[in-house]
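Only one protein chain is missing from this complex, and each of the others stays in its spot.
On to subunit A.
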Amino acid sequence: MSLEEEIKEIRRSGSNKDLDAAPEFEMSDIFYFARRGVESIMDDEVTKRFSAEELESWNLLTRSNHNFHYISLRLTVLWGLGLLIRYGILLPLRVTLAFTGVGLLVFLTSIVGLFPNGRMKNFMSEKVHLMCYRICVRALTAIITYHDSENKPKNGGICVANHTSPIDVIILASDGCYAMVGQIHGGLMGVIQRSMVKACPHIWFERSEVKDRHLVAKRLSDHVEDKSKLPILIFPEGTCINNTSVMMFKKGSFEIRATVYPVAIKYDPRFGDAFWNSSKFGMVNYLLRMMSSWAIVCSVWYLPPMSREEGEDAVQFANRVKAAIARQGGLVDLLWDGGLKRGKVKDTFKEEQQKLYSKMLVGTQEDRSPVTNGPGIVRTAGL
C-alpha cells in the first residue's frame, strides 16, 4: 500500500470524522513511519545483496558456515579430509594452471600483435584468446553450462550481463570473443591489458577519462559502428552483487544505438561462492578462495537480442533488459543502485517521501501562502 493509503487507514480507524473534511494532521500519522522504519531494520532488500548468500546446508567449507558450531566427529573428519584435498591437491594444480594461462595470454597476444592487421591476425587473436581463457577456466575448475548459444553476441553489438565477480569475464570470454571495456590498471593487470590490446581492439580508459561520460559514450559508439570489431562486454550494474538479485543498470550503455545481447549468469553456491565482496577481500585473497573451493558451477543463458524501441528512453530500456536477465537467472529484480554498497543513498528519495506526506497535510488547495524557507511551492498537479 502506498504512503497515502496506509496513513488514511490509520486515521480512519481512529476517527469518526468524515475523511473528506479530514484534519490536516493526526498524531497517529507517525505510526506509519515508525513501522516502516523498524521493518527495514529487521530486514531490508538491499544490504543483504552485498554479502555472500547463506546456504541451507553446509558444503564443508568453513567460509560458508556462518553459525559454526561443532556437530559431530564424522563431519569434522570429513571437513578435515576436504581441507587436505582442496589445499593439498586442488590448489597447487590450479595455481599452476592459472600462471600458465595468464603467462601464455601475455606472451601469445604480444606475438600476434606483431602481425599486420587483417583476417589472419583476427583469426589467430581469436584462437589465442579462447585458448588462454579456457586454461584459466580449468584453473578455477569452472563447470559452465551454456544455454541458447544461437543467441550469442555478434559484431557491432553490446553484450550486457549481471555482475558477480571478475570471473564473469573469464566465463564469457572462454566461449566467445569480446572487446573488453575498463580502466587501465597498473601492475600485472596493466601488463595483461596492454598486451591484449595488441592482438585485437579492446577499450581501455585512462583513469581521468572514466569521468568524462561523453568521451566514454563516443568511444563505445565508434567501436560498435565498426562491424569488423568484436561485441563489447559491459556489466551495467557497475559493481559486484551477490548473485541473488540484479540491481540498477546504469543507463550509459543503453544510450548507444546498438543491438543489446543480454546474458544471465547464475552460479550454484553449493560448490563455491563466486561473489567478490571487495570491501572484505582483496583480489589475491579472493582468487585463492576461488581456487580452494570445490568448483565453480554456473549456468550462462544467452538471451535473444533486444533493441531500444520507439518512445522508450535509455532508463526504460535498461530496466526492460534487466527484467529479462533477472527472470531468466531466477534473480530478484531490484531498482536500488549497486552503488549503495559503498555510498550513501541520495537525499532525493527522502525528499520524495516528504513531498508525498506534505501532500496529505495540505491537500489540494490552490491558494497557499508562499513558502518562506524553501525553494518554491509544490504544485500537486506536477507530483
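In this text, contacts are C-beta pairs under 8 Å (C-beta built on N, C-alpha and C of every residue); 3 or more make two chains touch, one makes a residue touch a chain; residues count from 1.
Convention: contacts and distances are computed from a predicted model.
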item: Undisplayed chain, where the name is taken from the UniProt record, one of "Anaphase-promoting complex subunit 5", "Exosome component 7", "Failed axon connections-like protein" or "EF-hand domain-containing protein"; value: "EF-hand domain-containing protein"
item: Residue among A:Met42, A:Leu73 or A:Val284 touching the omitted chain; value: A:Met42
item: Positions on subunit A contacted by the hidden chain, ascending; value: 10, 13-16, 23-25, 27-48, 51, 62, 66-69, 336, 340, 344-345, 349-355, 357-359, 361-362, 368-375, 378
